[in-house]
Each structure stands twice: as structure tokens, then as C-alpha cells.
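Heads up, one of the protein chains got dropped from this complex, but the rest are sitting where they should.
When the chains are written out, they are named A and B in that same order, and each has its own residue count from 1.
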Amino acid sequence: MDEKDGEETTYEVPIGPIHPALKEPFLIKFKLDGEEIVDADPHPGMNHRGIEFMGMHRNPVKVIPLSERICGICSIVHQHMYTTAVEHAVDIVPTNRARYIRTIMMELERIHSHVLWAGVAAHEIGFDTHLHFTWKIREKVMDLLEKISGNRVNYSMWTFGGVRRDITEDMHPDIDETLDYYLDLYDKLEDIFLGDPSIRHRTKNIGILTEEDAMKLCGVGPTVRASGVKKDVRIDQPYAAYGDLDIDYVIPSRYDYEDVGDVFSKTLVRLKEVVQSINIIRQCVEKMPEGEITSEPNMAALLNKLKSAEGEGVGRIEAPRGEAMHYVRLVEDNEDVDCWKVRASTYNNLATYAPMFLGEQIADIPIIAASIDPCIGCMDRAEIVDVNTGEKEEYTDEELHELSVQKTERMLGGIDE
Amino acid sequence: MPTTTIYTLIKQLLTKKATNPFPVKYTPDNMHAAAELIEKGEVEINPPVEIPENYRGKIKYDKECCIGCKLCVRVCPSEALIFKEDESKVKHYVSRCTFCGQCVDICPQDCFEFTDEFLVAGLDKESEDLVINP
Partner (left out) sequence: MNLEVLIEGWFFKVVLTVLVSFIGVFLGLLYKGFDRKITAMMQSRIGPPWIQPFRDVKKLFMKETIIPDTAIPWLFNAAPIVALVAPLIALAYLPLGPFGPIMEGYGGLILLLYLLAIPAVAMAFGGLASGSPYATVGSQRELVLMMSYELPLAITAVALAFNYETFSIATISSEPVWNSVGMMGGIGFALILAALFAVMPGELSKVPFDQAEAETELAGGLFVEYSGRNLGIFYIAEVVKMVVVGAFLIALFFPYNLSSLYSFGGPEINGMMLWNVIVDTAFFLFKLLIIIYVAVSVIRVGFARFQINKASYFYWVPMTIISLLGMLLVVVGGAA
């Protein structure tokens, strides 16, 4: 504890790196005045796994199953981003049917992710009943994903130019049944998460992110849509089959709520997105074109094509947590992926913690921390370690800026030559 | 009042539980003794959840049809497939396998096949069950 002017007394409480409020290693240092938070200081960098480094020592096909293991929940998201980045680099165009199948899978995963988040949020406010309830109903969509892809979590569905498994006519009743199940339960979910008095108490006007702050801090996904920011890659820059579909931004004011940006709005946006996803899947099943599921059916030929491929590509996606991006570079004399960079949505959303935490209570830390749906496994992939001494280093903003400028100059120089 | 919650609770109290009690309902006092009894078939275990069609389980490898083209080794992300130079066949470590199925897709002779087997945990990763074609 430290005293200022003999009057004000604040003390520091670290939340993390290991703490029950966080499902993954992450550190936030809080300065508290009684129960009130006066300062929050996030320290990422506790979950470095070197997954990009692993990717850079494998050929592009081997990296597909590796990419989906970046995150335990958004497997498809990372797989899709990586695959589209390589497709972009090597000019492979996926078939139309594959685009629709990909969209269906991504939206099924969005349902899965949002229902899971609702359970985590309930757990953070001490409401384990709804954790068990939502995770129970989540099983249904996981069963469907297992039926389509052959596995519950790591789907391994993507390949360059399409997908590896088809969604055939006889799977449509299963899909329909699952979607009906969620539509039937939706009213109940809304009743619980938007209507239950004890949940309302804990979420209304807690962790407010204003529209201005959301824009200033470059937040992404449901976190900023709850503040009324119209930002959604699926609409702004359509990928897969989204360009053919009828979708709109999910913001609270569309449903006669105010765009407050508190935890309640974030819950609302996520629940409404479940309905939106159901709608999108229905459209996709209806409009699905006939044809091949992949434009590169011969994997051996594909492998040879990628061996000497050259180029760089970017894959962008609206993940359940917000916009995320992969960057891939392939060079001719390197069989392996030459460069692979992942930028996950949590990285952007982390900055929004600062205004959300200020002035709230300790009791609100877990639910606010969970409100951006953080995925540290996706985000933490960089750590600066001095190889010779093994010491970790932290760079200040100025130093990083300086390094960045130097690198740009180097790269420009490289191109000039 | 949280009516929906209370209604759900009472309904769940009376209906069938969501948990599937595979392999046994409660943890036995002595795990190893229980495992031995199950192996001998003296104790009945609860069945697991039904496995869907096209499930990606433990991979079956047909050694006879393999022509030794090494394509599967080139696509295996976790290096679970090791090429044996002497007999020109592959050796498969199940403990390293991620069940992605790229070897199944790429094999020109269709020597690999998925099975429904998912109980692949063991105490020794070098055991006969977990190394195919040692």
C-alpha cells in the first residue's frame, strides 16, 4: 500500500497471470482505492507458444492443421484466414460450392463461440447454473460440426481451393434440426441473459465503452458493435459467400435498445448474432450451388505447385470475436512457409480494457475482462527474448517506433535494389 | 423474480441428466484395479456417446498396398509418420497423430483408412497399440 498526501490510500492487486477470472495466462495490474479501480495496466506476453515459428518450418499444407490449433474455439477462423492468405498468394480460386460450405461452417462456429461465451460470462458473475445450461445446449452444434467434419473441435476441413468434406443433401435435415433447436431456445436464452434480474444487475451500465473510445482505440467485433459502431468485415469487405447473402450490422439500436456499450449490450449483440448466424446458414443451404468442393482435387499436384510458389497474401475475416488477419509470404527457393503472421482480434480489443475498467469495482473485473471474449492463445505469439542471455526485454513505444521505421527503410531499400 | 431460471432448475432436477456417465458414473476408489476389472470383462461400463459416420478416429494402415511414395510423410503436420528406408514403408506413431486426415486424402493407393476407435490413451506411447508397423 502506498499513501499519497497522507489521505488517499491505494493498493495494487495483480489479476493474473494465473487467476480463475482468466481462462488463459494474462496479467492485468490493478490499482485500487477500496473496491474501486483507479488504474488498469494490461501486460500481455504470458502465453508465447512459438506457433508461427513452427509454421515457418513446415510446408504450406502441413501448416493447415497447425493453424487451427492456434485457438481452441475459433479453429475454423484461423484455418480460413491461413488458407485464404495462401490462396491469395498463389492465385488459387476456391469453387463456388466450397465458398458456401465454408460460410456454413464459419457461422456454425460463431453460434458455438457465442453460446460458449454466454456460459463463461455467467460463470464470471458467479452464476454457474447458466454456465452448465449454455454449455449443455452448445453440445448440439458441436455434434453437428462433428457430423460434418468428423471431429468436435479441430475440424480439418479446409484445403487450398476449397474444402475436404462435402455438406450433402442428407445432412440438411440435421442442420435444419439444429438450427430449429437454437431458434426454439433463443427466447429462453434472451429471457435469462437479458431478463434475469440478478444478471441485469451485474451487466447493465458496467464496463461502458463509448462509441468515441471504441473508434479511437480501434476495437473490433461485437465489442465495438455494442457501442453502435458499424464495423463488420462480412459486410465491409465480403469474403467466402457473404457477398451473395443478405446480412446487416448487429448493433443494439436495431433492436430498440440503446447503443450503450456496456456488458449488457455486448451480451445482446452476441445473442442477436446467434440468430443472424442461423439466418445466414439457412440462406446458404438454400442457395448452395452444385459443383466440385475443391478446385485442387489432386493434393500431390498441389503440393508440387506450392513448393516453388512465390507471393504474399492476406486473409481477413470477421471472427466471432472480431476482425482478425493472417499474412503469409512464400518464396521460390524455400519449400516452407517463409513468413507467417497472425493478428487476432483480442490484440485490438485489449486496448479497450483501459476505459472499461476505470471507476468499476473489483467484483466487475471478471465480467469486464470476459466481455471482450479474450483469447490470449490467439493473441500472444510475440515475445522479445535476448537469445544470448535469455533475458526478456520490453520495448517502449518510441523504441518500437524507431525499430519500425528502420525496418520500413530496410524493406524499401530491398525493393529499390 | 428469476422465473425462467427457477423453472429451468426444477425441470432439470426432474429430467434426465446431460452428463453421459462413460465409462462409470463415479470415479472408482482404485483406478488401476477398476481398469483391470473392466479389461477382464467383470464390470460393465456405460457406453460412450454414439460416434457419427465419417468419424476421424485412429488411422488404419494397410502395409501391403503401400508403394513407398512418401507423399503422406510430406503432408503429415505432426511428423507422426516416419519413413522406414529399409523396407520402404511408413511407421505411424498414434500418440503424435492429430487425426487431420491429410495422409488419407493424399495416398494414391488408399492405404490409410479412418476407424471409429477413439480410445487411444495409454501409459506407454511406444506400446504395440500406439505404434503401427514398428
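Here is the rule we go by: a residue touches a chain if its C-beta (ideal position, glycine included) is under 8 Å from a C-beta of that chain, and two chains touch if they have at least 3 such contacts.
This one's a predicted model, so the numbers in the text were calculated from it and none came from an experiment.
Engineer: Would you mind spotting which of A:R138, A:R202, A:R234 or A:R316 touches the chain that isn't drawn?
Structural biologist: Of the candidates A:R138, A:R202, A:R234 or A:R316, A:R202 is in touch with the missing chain.
Engineer: From the list A:K62, A:H78, A:R102 or A:H123, which touches the chain that is not on show?
Structural biologist: Considering the complete complex, A:H123 is the one touching the chain left out.
Engineer: Hey, which subunit A residues sit against the chain that's not shown?
Structural biologist: 11-14, 19-21, 32, 35, 122-129, 132-133, 136, 196, 198-199, 201-202, 361-366
Engineer: Of the residues in subunit B, which ones touch the absent chain?
Structural biologist: Residue positions of subunit B that touch the missing chain: 2, 5-6, 9-10, 12-13, 15, 17-19, 21, 25-26.
Note that only the chains that are shown with their structure count from here on.
Engineer: Applying the document's contact rule, which stretches of subunit A touch subunit B when the two form their complex?
Structural biologist: Listed in rising order, the residues are 58-59, 61-66, 69, 129-130, 132-133, 136, 139, 143, 146-147, 149-151, 154, 156, 159, 164-165, 188, 191-192, 195-198, 299-300, 303.
Engineer: Using the touch definition up top, name the residues of subunit B that touch subunit A in the complex.
Structural biologist: Touching subunit A from subunit B are residues 1-2, 4-5, 8-9, 12, 18, 52-56, 71, 74-78, 98-102, 105-106, 108, 114.
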